[in-house]
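Notes follow the structure.
Missing here: one protein chain of the complex. Every other protein chain is in place.
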Amino acid sequence: MLVEINVNGEPKSADVPPETTLLKMLREDLGLTGAKLGCDVGDCGTCTVIVDGVSVNSCLMMAARANGSNVTTIEGLANANELHPLQEKFEEHGALQCGFCGPGMLISAKSLLDRNPEPTVFEVRDALAGNLCRCTGYTKIIEAVMDAGREMRSGQSGA
Amino acid sequence: MKQRGRGMACMWYPIGFTVAANPSAATVKVNTDGTATLLTGTVETGQGALTVLGQIAAETLGLATDDVHVVSGDTDVTPMDTGAIASRTTYVTGNAIVRAAEKAREILFEAAAPLLKVKPDQLEARDKRIQVLGFPSSSIPIAEAVQHSEGVLGNPAIGSASYNPPTVEMDPETGQGKPFNTYVYATQIADVEVDDETGEVEVLKIVAVHDCGTPINPMLVEGQIQGGISMGVGFALQEEILFEEGRQINPNLTNYIMPTSLDMPELEVGLVDNYDPTGPFGAKGAGEPTAVPTAAAIMNAIHDAVGVRITALPATAERVLGAIIEKQEAERAAPQ
Amino acid sequence: MATRTKDIRTDTEELLTEAKAPSQQPLTVPTDKPVAYPLDLPEGEARLRTPAVGQRASRPDGRLHGLGQTQYIDDITFPHMLHAKILRSEYPHAKILSIDTSEAEKMPGVLATLTGDEIPENSFGPTFQDQPVLAYPIVRHRGDGVAAVAAVTEQQATDALEKIKVEYEPLPHVFDPLEALEDDSPKVHGDTNIYTSKTIKKGDVEKALKESEHVFHRQFRTQMVEHVPLEPHASIASWDGNGRVTLWTSLGRITLGREDLARTLKMPQSKIRLIGTVVGGNFGGKNEITNEPILALLSKKAARPVKSVFTRGDEFISSTIRHPFTMDYTTGVDSDGKILARKIRLVLDGGAYCSWTGTTIGKGSILAPGPYNIDNILVEAFAVYTNKTTTGAMRGFGAPQVCFAYESQMDDIADALGIDPLEIRLRNGFSENSLSPTSQTLQSVALKESLTQAAERFGWKEWQE
Partner (left out) sequence: MRALDYIVPESAAAAVALLNEHGETACPLAGGTDLVVDLKHSPGNVQVLVDVSGLEEFHGIEETERGLRIGSMVTYGEIMENPICIEKIPEVVAASHTVGAVQTRNLGTIGGNLVTCVPSADSAPALMVLDAEVTVTGTDGDRCMPIEDFFVGPRKTILEPHELLADIWIPKKMLGKPSSFSKFGLRKGQALALVNVAAALELDKGKILEPRIALGAVAPTPIRALKAEAFLAGKKPTAELIDEAAQIAVTETKPIDDFRASANYRRQLIRRLTQRVLTRSLEIAAER
């Protein structure tokens, strides 16, 4: 079946079997391999993308259900000229180690900061609880999200 | 009622394999613009090994980290390495890199010595220059030394070397011997809260102070420690593969309970000031030991909080409550 | 009987029907946006400074992780690439009487199958080569692979697994490591389940225990733990026309991986190339070959690149996990809490195969007395086979297990004698030139510095008051 979605601001479509998940469509049909398959049942969060403003496990969402939606993947965070503040801060803090959880983690963090620009540490922990990480103990990831939030707020007030 | 408790645990841990040879080899090439390429057979598995190894090569050559490009993980291209195992990369591969980079540097010293009118052993590589020891004003850029060596003398600056930690076989009867060349040490202290009605343990904070010799990159060492502690917390409280007739019954991340961001305590990390003369620039290693003392510290904190000694891991809430009830019953049964 | 080699399909009709398979998709990110992102490092970045050592330099791979540009194995595809799946044992211990893959081979999209008897040298392992690539004719735990299928899509491969018929004759099994020590227990390999042991002996432990004012005894046990790398084990195998095979693999040690592959495939090392991509988490679990020889052989049969990514379930049941320890600790001390003797017995549950048990029992035994000056030590350690998941290398090689025991007992002793836990560790702890349990003179020892700094940061003294 034909599925049309708007990915990172660009209209995309693919003719996929009806049983295709959004994750499979993104990775195999649209070549966007940033979102990962880590458990295939919604436990690990490596497949996290934003659909119509909210973060979801793309391994649990059927591609057909996303038809007509706006989807943001990790590939849509930076532009040709600059990194997203979260990407900048994750890099600066050495927040990621093996990096496999990274795309999902960053998308969850973006989704949080989009809704709550000034989160508490607990709110950050709560927002990232669906993204498992085995390397970092989450510490530097949480610091990087807090720091990116500060930077985004100061950027806005300065504008 | 929630009961607070504190517990500590210390540990020691070796670097490299037990007696068995575990060599690494490395090749360092200096380019004519003063940048360099490092070839290593190890693989980046997330710990930041390639960053640290690049820093070691850069330090030996007097360059910045970014000046060294690290090529790894291809048996057609890169030299022998025992691999990302046994907390050995910084120490063993790092020592091989120091030796390889020194060979390349020696070629540059030979080329620069006549230009600076000194002997090669009077030179050092610092701040991207080859300079006379103690006379920074008497120096040439590394790039110039490479160009001269390669373009005029026909001697490209390249070095290959290997390292294997020296050990002594253990006696088969008594185990006496020298199985490792060096060890690291650490202490972790846990602050916990135990709900004595449900047995639930919440780890509030862990202070971890580790020795890794010289931290080549303190930020990455902190990352190792924080990550190791999260594995330790899971080992202590939650994680267990369960079997029924030899079949795993929880082989998934729904029922195999590893820590999420909400389950991790606040962490405070400290590094001991230490220098191991046998390691690259005094460094030892940091990977595995970070996960070693966490469970023990948490069990001691549980004991401090509610007076029960947990003897089998993980200390699930059910197991902790069982121990609390057993203790209460024993106290009741005991003559006053 | 086992399967026969399948003919390579070359007819164009077959190839055309597969034209819509995922393998036809382009390799890299074909977004309309430029894939080149901001390239400069921020001014003052530690990576640009000298001296290099000691800098909090950012990782070159960190930016790529954040951009989603790091290529892990599953992010790589090749034209005509197939997907492999592995059928696992139905029994914890059994003899395979027959494997029939003929129905599976007729399934849509299936291009090759493989069983254990087709593997040139069907054994591997870092210490003993006791582990089969695909079990044949004995399965020793439920994670043992018994057959593999390569098909155009993953689903086709999964569906084909269900058509493989395996006849088993169940054998007696043993799960508990202490039972496995008994003479009359079922044997996993050979005629004893004890496959490696270690002794550390110093001074006279029995005499010193008798002379100790206080003797403490306790048994401690630990559980089986999985590494949980977020990236499951993954590899791709592909051959070229010169008979050379390349493997892209999530293995953490490629040089020795190539040796193992050359051995199992009976091929010269010069004909094998291993490319280690960024590994999405290792922790010891990706330190030996798993499905690489299977993929190499399937790829050879099918004449196509073959990829396999473990499911999360495969990751748990067929990759290695942490050794459970049963630890008996007897420690004699004087009234000041000075340790006079420590006697330790360790039993390691090895699971079905040896894997990295050699290193685990070595480190576990040497470290077991703890970082303390003790003149009289006896450590006896045994590793036993059971019909459970294979235990192998995992962050700490036995050290977290023994540390749990020796540090719990240190607090028991401190508690009984009314000594502060910090104090008893400082009294007994290693310092420069201390002798280890193997009588090695220790250097660059920073144990007490770590204790005092940690206590200070924590506010230990304030809390004790």
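Letters are used for the chains, namely A, B and C, taken in the order the chains are written, and counting of residues starts over at 1 for each.
Keep in mind that, in the parts below, a contact is a pair of C-beta atoms (placed from the backbone, for glycine too) under 8 Å apart; a residue touches a chain by one contact, two chains touch by 3 or more.
Computed from a predicted structure; not experimentally measured.
Check A:7, A:32, A:56 or A:77 against the missing chain and you find that the one touching it is A:56. By the touch criterion stated above, the residues of chain B touching the omitted chain are 197-198, 200, 238, 242, 244, 249-250, 254-255, 257, 259-263, 316-318, 321-322.
Seen from chain A, the chain kept out of the figure touches residues 1, 17-21, 40-43, 45, 48, 54-57, 59-62, 64-65, 67, 108, 111-112, 125-127, 129-131.
Everything that follows uses one rule, which is that only the chains that are shown with their structure count from here on.
A complete topology is adopted by the chain contact network, contact being made between every pair of chains. Of the two chain pairs examined here, B-C and A-C, the one linked by more C-beta pairs in contact is B-C. If each chain is reduced to the centroid of its CA atoms, chain B and chain C end up 18 Å from each other. Annotation for chain C: residues 56, 58-59, 61, 228, 278-283, 312 touch two or more other chains. Multi-chain contact residues, meaning those touching two or more other chains, occur in chain B at positions 45-46, 48, 219-220, 228, 231, 252-253, 258. Put simply, chain A touches chain C in their complex at residues 7-8, 10, 27-41, 43-44, 46, 73-75, 77-83, 86-88, 90-92, 94-96, 98-103, 106, 132-135. By the touch rule above, chain C contacts chain A in their complex via residues 22, 25-26, 28-34, 36-38, 42, 56, 58-59, 61-72, 74-75, 227-232, 278-283, 309, 311-312.
In the complex of the two chains, the chain C residues touching chain B come out as 41, 45-61, 91-93, 141-142, 173, 175, 198-202, 218-226, 228, 251-256, 258, 272-284, 286-287, 312-313, 315-317, 321-322, 358-359, 362-363, 365-367, 370-371, 379, 387-389, 393, 395-397, 399-400, 403-404, 406-408, 411-412, 415, 421-422, 425, 429-430, 436-440, 442-447, 449-451, 453-455, 457-458, 460, 463.
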